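Yeah, one chain of the complex is gone here, protein chain that is, but the others are all in their spots.
Chain naming follows the written order as A, B and C, and within any one chain the residues start at number 1.
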Amino acid sequence: MRAGVVGASGLAGGELIRLITQHPDLELAFLGGSSNIGRRPAELHPGLRLDFGGLTVRPVTAESVDELADTVDVIFLATPAPVSAELSALLADRIPAVIDLSGAFRIRTPELHDRWYPKVSRRPDLADRFVYGVPELVRDRLPDAALISLPGCYATSITLGLAPLTLGLGLDLTTVVVDGKSGSSGGGLQLRTADLHPFRSGAIAPYAPTGHRHAGEVRDFLDRARPGSIGKLSMSAYGVSHVRGLLTSSYVFTDAAVDQRELQRAYLRFYKEHRFVRVRRHNETLIPVPDPQAVLGSNFCDVTVLYDEDDGRIVVLSALDNLVKGAAGQAVQAANLRFGLPEETGLTMQPVLPV
Amino acid sequence: MRAGVVGASGLAGGELIRLITQHPDLELAFLGGSSNIGRRPAELHPGLRLDFGGLTVRPVTAESVDELADTVDVIFLATPAPVSAELSALLADRIPAVIDLSGAFRIRTPELHDRWYPKVSRRPDLADRFVYGVPELVRDRLPDAALISLPGCYATSITLGLAPLTLGLGLDLTTVVVDGKSGSSGGGLQLRTADLHPFRSGAIAPYAPTGHRHAGEVRDFLDRARPGSIGKLSMSAYGVSHVRGLLTSSYVFTDAAVDQRELQRAYLRFYKEHRFVRVRRHNETLIPVPDPQAVLGSNFCDVTVLYDEDDGRIVVLSALDNLVKGAAGQAVQAANLRFGLPEETGLTMQPVLPV
Amino acid sequence: MRAGVVGASGLAGGELIRLITQHPDLELAFLGGSSNIGRRPAELHPGLRLDFGGLTVRPVTAESVDELADTVDVIFLATPAPVSAELSALLADRIPAVIDLSGAFRIRTPELHDRWYPKVSRRPDLADRFVYGVPELVRDRLPDAALISLPGCYATSITLGLAPLTLGLGLDLTTVVVDGKSGSSGGGLQLRTADLHPFRSGAIAPYAPTGHRHAGEVRDFLDRARPGSIGKLSMSAYGVSHVRGLLTSSYVFTDAAVDQRELQRAYLRFYKEHRFVRVRRHNETLIPVPDPQAVLGSNFCDVTVLYDEDDGRIVVLSALDNLVKGAAGQAVQAANLRFGLPEETGLTMQPVLPV
Partner (left out) sequence: MRAGVVGASGLAGGELIRLITQHPDLELAFLGGSSNIGRRPAELHPGLRLDFGGLTVRPVTAESVDELADTVDVIFLATPAPVSAELSALLADRIPAVIDLSGAFRIRTPELHDRWYPKVSRRPDLADRFVYGVPELVRDRLPDAALISLPGCYATSITLGLAPLTLGLGLDLTTVVVDGKSGSSGGGLQLRTADLHPFRSGAIAPYAPTGHRHAGEVRDFLDRARPGSIGKLSMSAYGVSHVRGLLTSSYVFTDAAVDQRELQRAYLRFYKEHRFVRVRRHNETLIPVPDPQAVLGSNFCDVTVLYDEDDGRIVVLSALDNLVKGAAGQAVQAANLRFGLPEETGLTMQPVLPV
């Protein structure tokens, strides 16, 4: 399949290029963007191999859509949400698969969308046509999806962590407190003093202490998947001192009686057919897991569930590489499912550890 | 005053040496330990100035107590809890001030002590004589305290964060979920593969996901300070990829009605007379605070309180340098108070930032 | 081909497992070691996928050689040099390809070997049969090589950097000063206090300031390749504060007249047929290159040559991932060449950046 990437200068764009060039059935056929026009991939992404047959970044405009439609079978939008909203309107029905990595079409409930994305106006008819979700949880709907909206990196991790409780065990969660810890690549490449190396290195930066819009996604999705299963759900997000990978800790209170053994079984059962989600015991290897370093560079999401008897709470930890399983990798996974390829095609790379 | 440090090889021991040599009224007169006997400070702590007038590490035994009692006015025990339990029995009533940085005498309730410190047996009569607490919260009792037990690094941070709620505002906290994030110096210098640089660098290691004994301290102390003020209190602890400094996030649910303005005022009022606790607004400087890098090397504890309207929860963030305010610095602070010196003596160093 | 890895617990061993499982024509058939007997790969290497069909670490003994010979077509020795010396004697002529990653058989000149590896005794007849060299530089000899010795990580980088000068341009280098900078993974997983995260993080550790045995390899190899081409060659090595990847700076003085344009052309020409060596201009992308982060996880070695007019010196910079191109990757590359596979088979992964 011929693939295009819009937003080729960004971190998710670069990661898409990396994965597409490693994919046996995808061919990189187009690079789009609003900056760095005319630049080659290796200029923008210092690690990429140097030869891309002359591909350079080009603008995407109403005028160029015809040509683009002739060039690619699938287009990945690694663009800011407002840009994705615009481009989706242009590209829908013109390209067999439009896969959006932004927040433009993630939240279905209009009020919730407007709260977290007040500046992203989108066409409601278009929004309704998007299939949203972590590929594992919407797998059946992807083969027919011409428009796909993928969750944010945190939302992917939290949702994969909570789904076995609400959708697998059918529990009602009265209170969920999420603490998210992410590396600096989660913030993109905007030029801010606080993100310069001297201040970001060694930091534990409480950048979103009282809420994060990815929590809005999670609630919206899980609530639609099983109405009433989520009571309070709050989130705080921190930037910690590494670059790639995130860990979400979901502290869950429920009125139901559960125990460690039952939880472990439920998680194993829930993800039995899903190779990218690894249900891991906390002490099964020489470092405590899940730890994002153990999935770095790969499309794995490691999940551990623990029952804390003291307070009767469930602790769900999930770790993923925010640029792979949290963005580009799950986008390629969605494309695989969309086009009937085995889900793992081009995504079998092992984590790179230690880094 | 002449000061001795037992546990001179460890990280807290080294930090005590650093602070004592910077203190105008303390003189380093003794170094004790069970390993590295005969070694000079600079051999063990690579940064320390090289000249210590011949001081080397010596063992502390029943036989040497007389000489030690003639040598020092205050002794700091930066030793493992079982060693502190033994040494305290030897040194009590022989040295005017015994200041223990270990967990041996922190928890008053016997059942709680036995649960978290099952291997630390101590004499009950001795245990009862220890004054335990963050210096800010037991300031009045320190001038007469011959035996002082100081909180763990996490406990110091959490307690300073919660005290204005329970002791200042008089709130009853129904549920407190604590998420602690610490650098690698919190784990000391034991040789473990998981703590080698290749695995610890870049980690978000969930090393104590379902409980931490410092949470036991916090509950025990706050419950005695105002019985019934703490309902559920659970903690999870993570090792993140820097070396020095920790952040604790306390997610607090209470039935009382509060708002941001009231909370901010209450915290400022509570710590008005306490120079080492800085109540900071989240956005008052160019990085989000509190962040442990903004207190690094200093005796400050930065505290921020936020009201999250969405879920009606209070978010309390506290950051400190685990080796200073969380250990050696607060030990010197306690010694200052014990001997009637101004609390800040020798502790006025500003944070070193960026590092 | 069926592949075995001895030294499966170490970092190079883990990386071999990673690469073999990603290789279309290699099958992991044996794991050997002297510790961790009976353990599964994922217990030892936290990132690896969990399922390895029951493979566990087994000892390699004189008694087990017959079985091993039936099990594998190629064996990789990621063992300490003394162990490699012993195992090679056992395995030579029993397994079609023995590929040693240690220093046991790197240096041909006996006096030089004894100086840098005084404790490694080896059979001279066996030593003579090993083909040693960076695969790029001994490519023609590898198809017939039953015994292959691969250079150390630093030696690979330095040799690839200097070869175009001595072997391509035919220059005589009067003085070469090498400054090597490596991450902590270069030191393996031995338990040393100085390698614990608190001390290794933020370090610039001059661990081998007056010499490094990898420099012995380089001199020995280049001197044999073109006798007299190397005058003085000294090296100093530093551990810096990241985990994976190294950079070598070779400051070269020669009496010959050269200029930037000629050097650049010579390097491009020399590596024209070698896909894993990328000759890069210093400013061709958004970070200065070569930088090991731009080759991380890949088998690339990035090389930049610069002429410093001020002092008439040549500056050669080379960067590689010490665990891939400096160890496991080049071992797989050698295996590919040994068995007539395209050199890049299983090694086409792009660098993972940023990390």
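Methods note: contacts are C-beta pairs under 8 Å (C-beta built on N, C-alpha and C of every residue); 3 or more make two chains touch, one makes a residue touch a chain.
Computed from a predicted model, the values in this text were never measured in an experiment.
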- What are the shown chains that the left-out chain touches? A, B, C
- Query: In the full complex, which of C:Ser84, C:Gln293 or C:Gln333 touches the chain missing from this view?
  - Reply: C:Gln293
- Task: Check each of C:Phe52, C:Tyr251 or C:Phe339 against the chain that is not shown and name the one that touches it.
- Result: C:Tyr251
- In the full complex, which of A:Ser201, A:Ser250, A:Ser318 or A:Gln350 touches the chain missing from this view? A:Ser201
- Item | Residue among C:His214, C:Arg313 or C:Arg338 that touches the chain left out of view | C:Arg313
- Message: Applying the definition given at the start, please give the residues of chain C touching the unseen chain.
- Response: 175, 177, 179, 181, 183, 193-194, 198-199, 201-207, 209-211, 232-234, 236, 238, 240-243, 245-247, 249, 251, 253, 282, 286-293, 296, 304, 306-308, 310-311, 313, 315, 317, 319, 354-355
- Which residue numbers on chain A touch the omitted chain? 11, 46, 184-185, 189, 191-193, 195-202, 242-244, 355
- Query: Touching the missing chain, which residues of chain B?
  - Reply: 11, 14, 18, 21-22, 42-50, 185, 243-244, 278, 280, 284-287, 289, 291, 293-298, 300, 348-355
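Just so it is clear, only the chains that are shown with their structure count from here on.
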- Which word fits the touch map of the chains here: line, ring, star, complete or other? complete
- Query: Copies chain A, chain C: same or different interface, half of numbers shared as the threshold?
  - Reply: same
- Item | Central chain of the complex, centres being mean CA coordinates | A
- Message: Based only on mean CA positions, could you tell me how far chain A sits from chain B in angstrom?
- Response: 39
- Note on the structure: Between the Cα centroids of chain B and chain C the separation in whole angstrom comes to 46
- Message: I'd like to verify one number: the distance from the centre of chain A to the centre of chain C, where each centre is the average of its C-alpha atoms, in whole angstrom.
- Response: 36
- Item | Multi-partner residues of chain C (at least 2 other chains) | 11, 46, 185, 243-244, 355
